[in-house]
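Below is one structure. I have some questions about it.
Heads up, one of the protein chains got dropped from this complex, but the rest are sitting where they should.
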Amino acid sequence: MDTSAEPPTVGYGDLVLIYIDERRRHVVRVEEGRVFGSDKGTLRLDDLVGLPYGSRVKLSTGVEALVLQPLLDDLLSLAYRRKSQVIYPKDLGFILYIADIAPGKRVLEAGIGSGFLASVVASRLRPDGRLYSYEVREDMASIARRNLETAGLLDMVEIKVADVRRGVEERNLDACLLDMPDPWNALESVYEALKPSARLVVFVPTINQVERTVVGLERHGGFVDIHAVELMLREYQVKEGSVRPATRMIGHTGYIVYARRV
Amino acid sequence: MDTSAEPPTVGYGDLVLIYIDERRRHVVRVEEGRVFGSDKGTLRLDDLVGLPYGSRVKLSTGVEALVLQPLLDDLLSLAYRRKSQVIYPKDLGFILYIADIAPGKRVLEAGIGSGFLASVVASRLRPDGRLYSYEVREDMASIARRNLETAGLLDMVEIKVADVRRGVEERNLDACLLDMPDPWNALESVYEALKPSARLVVFVPTINQVERTVVGLERHGGFVDIHAVELMLREYQVKEGSVRPATRMIGHTGYIVYARRV
Amino acid sequence: MDTSAEPPTVGYGDLVLIYIDERRRHVVRVEEGRVFGSDKGTLRLDDLVGLPYGSRVKLSTGVEALVLQPLLDDLLSLAYRRKSQVIYPKDLGFILYIADIAPGKRVLEAGIGSGFLASVVASRLRPDGRLYSYEVREDMASIARRNLETAGLLDMVEIKVADVRRGVEERNLDACLLDMPDPWNALESVYEALKPSARLVVFVPTINQVERTVVGLERHGGFVDIHAVELMLREYQVKEGSVRPATRMIGHTGYIVYARRV
Partner (left out) sequence: MDTSAEPPTVGYGDLVLIYIDERRRHVVRVEEGRVFGSDKGTLRLDDLVGLPYGSRVKLSTGVEALVLQPLLDDLLSLAYRRKSQVIYPKDLGFILYIADIAPGKRVLEAGIGSGFLASVVASRLRPDGRLYSYEVREDMASIARRNLETAGLLDMVEIKVADVRRGVEERNLDACLLDMPDPWNALESVYEALKPSARLVVFVPTINQVERTVVGLERHGGFVDIHAVELMLREYQVKEGSVRPATRMIGHTGYIVYARRV
């Protein structure tokens, strides 16, 4: 029988998810004297310390809220700064799967953008994997760095302000992820960095970029098993006796191209 | 500069991916004296030993093939026995993401089926996480066990031939994944096993099951942030100057319901 | 050689489409002394009389606009009052096709709602077909009547404020269209009204209604060739070198069930 871990409790320095309702969810850090405020009322964060996660608390107005431990997913959507277009869960998940991101893997990424993909990948590489993130823009690198720090993931990532198209220093990597406007210009760098059999995964918003990437991969000759796909996610509204997809949906985020280095 | 690992080479006992073309891909274990055969020719596996992965070899007919290191994805589709409906990559990836599967996590699954989801999850938990898989059918458990062994993942999984609906022994788990016909009957077990804030993810093929699961979650009271989604994957055919989605696509695999324990 | 019709010109009493840009399009009736106003300027409608359709005119501000002849599609979206959920073009088109709506056909509809489907159907039945529209709510019937009048289609439609579930007077009809909450309660009426071989087409928003309708059709025994489908429409953003689906899309409008009376 496994009864291991004690139920975790809130401590100073923790990021907590204050969940009021589906639309009111906030991630805040518990600091001495700090007060959380929302349109539904306020909450003294000192009062949370020592409470088990999952507890119900009352805001100043009497409205109830839940105190939850944020998942990485919550941090991304609620605590991260975003300065660039971000990749959505449906695409992040598929990338995790198809690039075979797992503990101990050494992975290349370019560019890092706001660090969403980097965070999701880095969190899956512990304890001894590593993410090498190339980014040409210093300002983006710096936002990504701050975001990774928020999530406690900065130690897993080596951010390099450099142009992946001009070559990379790493060799025999387990996977490579490109989220940049012209991935076809980075194929030789990727080829040199990846170990044979490993996957390259590319994320691009337009079909023209898909075309150029696939044509580039075929011309390069060092890649096989080339695929281009698109994922659509539909959310459902479920009430007893009345189930239907939501009226609005995200019609497009981007395409995913993947291939294998030989 | 990082130049770490040597390019890996084929050794006896390895599973290798012999890639002839898009449709002819085989995973075989390299054993002394063994000969690989396909409609395009044969290959003595002894000849592969010592070759770097990514090498091109010639079959008996002169046809070329690539010798690649299989990813888990290849094992699932080419080396695993399947006796039940399996979950597809688009859904596997989303589950990995939304359940926050990562190194060190302790996860519950029911049922194990042919072990596809178990493998994908287990491979992401090293070194010190653990997957607890409940399965009512001994025959399925046994197929799953063999498949996990093929992938070298059996040590990460504790398979229990038991009914999750009657309760589970684990507590304070980080995630729970249900792939069973009546997940609504397992909600109390899940509630007791999950730590507060953690996610339950359910995979079901029909919309009626989505309805009953969501209604069950709402009635139970111990879950919030309940969502039901569906993912569609479209593959593209890309030739220069002629890009279009493939004519045929998978129209449906299943729905994913997820929620959070409070 | 066919040079038939003269290019049509604007006359008093005409409905005209004033097209300023993609988002500013208005249908107005040309009446003596009337002035059209928009946030981009005004236009004296008297000045349009005698102009060929397709002309460019200038608003008071110098901004250009096009004077077009509205299609039925424009009337529906710009000139019709709507008091109920309406059916979208993607669904209207499929209904037209699958119900084999064509000149001379005699068609049953229930309920009429705001008259969108009625208009689209009625406009396809000239000169000697007929649409029989049952509607239980007098207020809806009256909105529909006004809308059909706007489009000049009222002469093709016989609106009956009556409950289709209690039976209909018509026999040997060519098609029947149901857009009501409980179509399964109208199946016997439909069976009696339709001629053998003809199609029933049902539009419903939830999957539960699809289930009850299909099960109802199977139990009734007087229908074969039963199908349930759903259409999704995706709009593309096309710029040279940058083509992608629009970020937002309509995720759901409704399901279409169709079958054949035997």
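So that you can tell them apart, the chains are marked A, B and C in the order they are listed, and the count of residues begins at 1 in each.
Convention: contacts are C-beta pairs under 8 Å (C-beta built on N, C-alpha and C of every residue); 3 or more make two chains touch, one makes a residue touch a chain.
Just so you know, these numbers come straight off a predicted model, no measurement behind them.
Across C:V120, C:I159 or C:A186, the single residue that touches the chain missing here is C:V120.
If you put the hidden chain back, the residue from B:P52, B:G167 or B:P245 that touches it is B:P245. Of C:V30, C:L45 or C:I95, it is C:I95 that touches the chain left out of the display.
Among the residues C:V28, C:L148, C:V164 or C:I207, only C:I207 touches the chain that is left out of the figure.
Interface residues of chain B with the unshown chain, by the touch rule above, are 205-208, 234-235, 241-253. Listed here are the chain C residues that touch the chain not shown: 1-8, 17, 19, 22, 25, 52-56, 66, 68-73, 89-90, 92-98, 100-104, 106, 120, 123-127, 132, 169-172, 195-197, 199, 207, 210-211, 214-215, 224-225, 227-236, 238, 240, 243, 245, 255, 260-262.
Basically, only the chains that are shown with their structure count from here on.
Annotation, chain A versus chain C: rotation angle of 180 degrees from the Cα superposition, expressed as a multiple of 5.
One inter-chain figure worth recording: chain A and chain B are separated by 20 Å, centre to centre, where each centre is the mean of the chain's CA atoms.
With centres set at the average Cα position, the gap from chain A to chain C is 44 Å. Between chain B and chain C the centroid-to-centroid distance comes to 47 Å (mean Cα coordinates, whole Å).
In chain A, the residues that reach two or more other chains under the touch definition are 207, 234-235, 243, 245.
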